[in-house]
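To start, I am sharing the structure in question, which I have written as structure tokens.
Missing here: one protein chain of the complex. Every other protein chain is in place.
Letters are used for the chains, namely A, B and C, taken in the order the chains are written, and counting of residues starts over at 1 for each.
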Amino acid sequence: MTAPIGLIGLGNMGEPIGQRILQAGYPLRVWNRTAAKAEALVQAGATLAQSPAEAVEPGGIVLTMVSDDAALDRVTHGENGLLAKLGEGGIHISHSTVAASRALAMETAHEAVGATYLCAPVFGRPPTILAGKLAIALSGDPAAKKRVRPVLEAVSGKIVDFGETPGAANVVKLSGNFLIASAIESISEACALAEKSGVDRRQFIDLMASTLFECPVYQIYGTGIADRRYEPFGFRLSLGHKDVNLVLGAAADADVPMPVASLVHDRLLSLMNRGHGDLDWTAVDIGVSEDAGLGEK
Amino acid sequence: MTAPIGLIGLGNMGEPIGQRILQAGYPLRVWNRTAAKAEALVQAGATLAQSPAEAVEPGGIVLTMVSDDAALDRVTHGENGLLAKLGEGGIHISHSTVAASRALAMETAHEAVGATYLCAPVFGRPPTILAGKLAIALSGDPAAKKRVRPVLEAVSGKIVDFGETPGAANVVKLSGNFLIASAIESISEACALAEKSGVDRRQFIDLMASTLFECPVYQIYGTGIADRRYEPFGFRLSLGHKDVNLVLGAAADADVPMPVASLVHDRLLSLMNRGHGDLDWTAVDIGVSEDAGLGEK
Amino acid sequence: MTAPIGLIGLGNMGEPIGQRILQAGYPLRVWNRTAAKAEALVQAGATLAQSPAEAVEPGGIVLTMVSDDAALDRVTHGENGLLAKLGEGGIHISHSTVAASRALAMETAHEAVGATYLCAPVFGRPPTILAGKLAIALSGDPAAKKRVRPVLEAVSGKIVDFGETPGAANVVKLSGNFLIASAIESISEACALAEKSGVDRRQFIDLMASTLFECPVYQIYGTGIADRRYEPFGFRLSLGHKDVNLVLGAAADADVPMPVASLVHDRLLSLMNRGHGDLDWTAVDIGVSEDAGLGEK
Partner (left out) sequence: MTAPIGLIGLGNMGEPIGQRILQAGYPLRVWNRTAAKAEALVQAGATLAQSPAEAVEPGGIVLTMVSDDAALDRVTHGENGLLAKLGEGGIHISHSTVAASRALAMETAHEAVGATYLCAPVFGRPPTILAGKLAIALSGDPAAKKRVRPVLEAVSGKIVDFGETPGAANVVKLSGNFLIASAIESISEACALAEKSGVDRRQFIDLMASTLFECPVYQIYGTGIADRRYEPFGFRLSLGHKDVNLVLGAAADADVPMPVASLVHDRLLSLMNRGHGDLDWTAVDIGVSEDAGLGEK
């Protein structure tokens, strides 16, 4: 009989990941800070754990999908943390987007108890996961990667192996988020120019997103910006600010100047300071529009 | 019998446009500063004109596809220019990317002789044209747009009408080129961060360009940047610099701050000053790589 | 008897210049678009002219101090402009801050009638002029510079000769204004950091402006920024925006990337678009403060 998989963090990404694991026939133990969020998975057959540690099978496999560095620390370390229980031979698959330096520290801490930490950040949104089309960037120990492959294949449709460098897959995720954030800024600037020059914003974006930029980021975020629609539908601005901060942290660690990242960071921070942190990160367009003298939509 | 169409400017875009017109059965008169470039079209049935004016049928339709504002001025005005000959009822379809202020001046100059100037910049590359999939942004007088529609349909697969605002379609083209230029800068920054953090550049781009950014710009330019391949295959850096200059000019006219455009402008200019103007505009990556301390590829 | 000097443009800089000329014993003819502004000088002995041309002695010396390129064009060219009357042997001393390309065109236009155009932008404010301490940057024809020297010495306390390059002194003025604008931005950023870190802004500036930066720009503008006092006392923000635009124009002509100038340009433009154009250009601090989440002062 297969050992149960642990899953910690049942937000809008963690929950569909759990569904995929159950559908593949694995026994699943789940934990979330707010237990109510576990309901759907429990009804689908998962077991509810009372602590991160309780979700873990010694020497087994545990997945985490939490919101930031601090949450990852909390569920990993300490008395009821997953690490002590996981122990020798255990594997921690970390799907969260955290600091590059955190990934390195995590790897060291896991090695110290004979366990393995794998970076496995994901690209996609809840519907992508349910459709089996999530993409996973993976880095870490080769033997561990081999062992967890069936689980990851249950969760995703595409796994890209970025080798053994500590935190490599995490940098991939941060770089991807940087590309999205900078596209949002550029699209907003282009829309401001278009509008003030007498061009219809939506027509402009529709042309771009059906030719040169016929891809999800320009289609989804581009349409939101063209329509000046900033209700959270993709990613919260405050999380975007956090991630661009992590990008600049990784850039400082690697001695890489990233002027567009700095510019986007300042934009996001000024919008946080103006009270727009809870909007979608397309709200970058609010700053661009105000700077351009475009009134309220 | 159909009146002959005039086509002025037979570079790598103009020539396939001419082929499409001939294939649609229109008589075609062509002119190019370097007559040798007309050879293929002449063999396919076009008539070689000795001046821009000679390519024009009074009251007819003439297309221009030249490299910059100065060239457009030269072929339009003056003794052998197209405008005097075009005269009352004639339509000038301008495919070139020029300053927004130029489009306005052109419209006025054409009205003065009873002719019409249509902005019709194109999105696509030579193979796109031959495949009938060119996209055209169009703006100007409604009656003229209606009359030239069959010709444009022969040339392209998608025509988007941006209304009557003078120069509107031209701003659309400039904004599109700005989006490309800023994507090139962002991709280069992301690749520098990836490489210095131990991530394979090409693997990173392949993942991005097959998920969030599955579109031509990220696939074509992204791959070029990942591989640090800067031989002209898309667009010459010096032309990119010219276009981003036009973007900033349009932004100044419209009182729109565009910080990413300014940043990309400075990047392109510094590469021009370092002697890289004849490379592809993916050579933005040379500047990013040198700033990051990445050696020669 | 000495030929009368012409003075065109009697704003807050032109008027004290006129006073200095009268004090030196020169006959003076003055013209201003709004004649009322000529009153003080007329009472002090100047003759009021009815047009720019009337202020000019053929072959004589005329000084202009107007607000922008368009005003300089108006008073120079046309039926009642100064140039036709000035003619052979005349010298036009231009104190205004205009585009570098304008200076070049002016030199050519003056040569065409046998006159000479000297760039002579000034550094200082009204009280500086009255105290005889104005600084003048000068460029143009050596013989003309020699002939006007006594007049310039009457007006100023320091004349720096920047040679014969067309427009050189004008670039000096623009570069100086760029240095001021960028200092204003930097001081504002530093004050925002200080304030949000618990440091008293005014104390911070007082320390800086009495040690490393013990000079007028940091003392005058620095104090204004520290106190968040933006009533026009130095230079109107809209004029600052105009001048930084001229800086970027000169930079484009000379193929020089100026990233700080671009950044300051965008800052000034966004404040114009927010309706702050009539404040002092220390109002850059409003944008910096809002971005930093500092409330109204």
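One rule holds in what follows: a contact is a pair of C-beta atoms (placed from the backbone, for glycine too) under 8 Å apart; a residue touches a chain by one contact, two chains touch by 3 or more.
Not measured: the values here are computed from a predicted model.
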{"item": "Residue of C:62, C:192 or C:268 in touch with the missing chain, whole complex considered", "value": "C:192"}
{"item": "Omitted-chain contact residue, chosen from C:5, C:93 or C:137", "value": "C:137"}
{"item": "Listed residues A:40, A:70, A:143 or A:252, member touching the removed chain", "value": "A:252"}
{"item": "Chain C residues touching the omitted chain (full complex)", "value": "100, 123-124, 135, 137, 158, 160, 162-163, 165, 167-168, 171-172, 174-176, 178-180, 182-183, 185-187, 189-190, 192-194, 196-200, 203-204, 206-208, 210-218, 247, 250-251, 253-261, 263, 291-293"}
{"item": "Absent chain, residues of chain B that touch it", "value": "266, 269-270, 272-274, 290-293"}
{"item": "Hidden partner chain, residues of chain A it touches", "value": "245, 252, 255-259, 262-263, 265-267, 269-270, 272-273"}
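We adopt the following convention: only the chains that are shown with their structure count from here on.
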{"item": "Innermost chain, taking as reference the mean of every protein Cα atom displayed", "value": "B"}
{"item": "Between chain A and chain C, centroid-to-centroid distance (C-alpha), Å", "value": "53"}
{"item": "Where chain B and chain C are represented by their mean Cα positions, the distance between them in whole Å", "value": "41"}
{"item": "Per-residue overlap in chain C, given as positions that touch at least 2 other chains", "value": "266, 269-270, 272-273"}
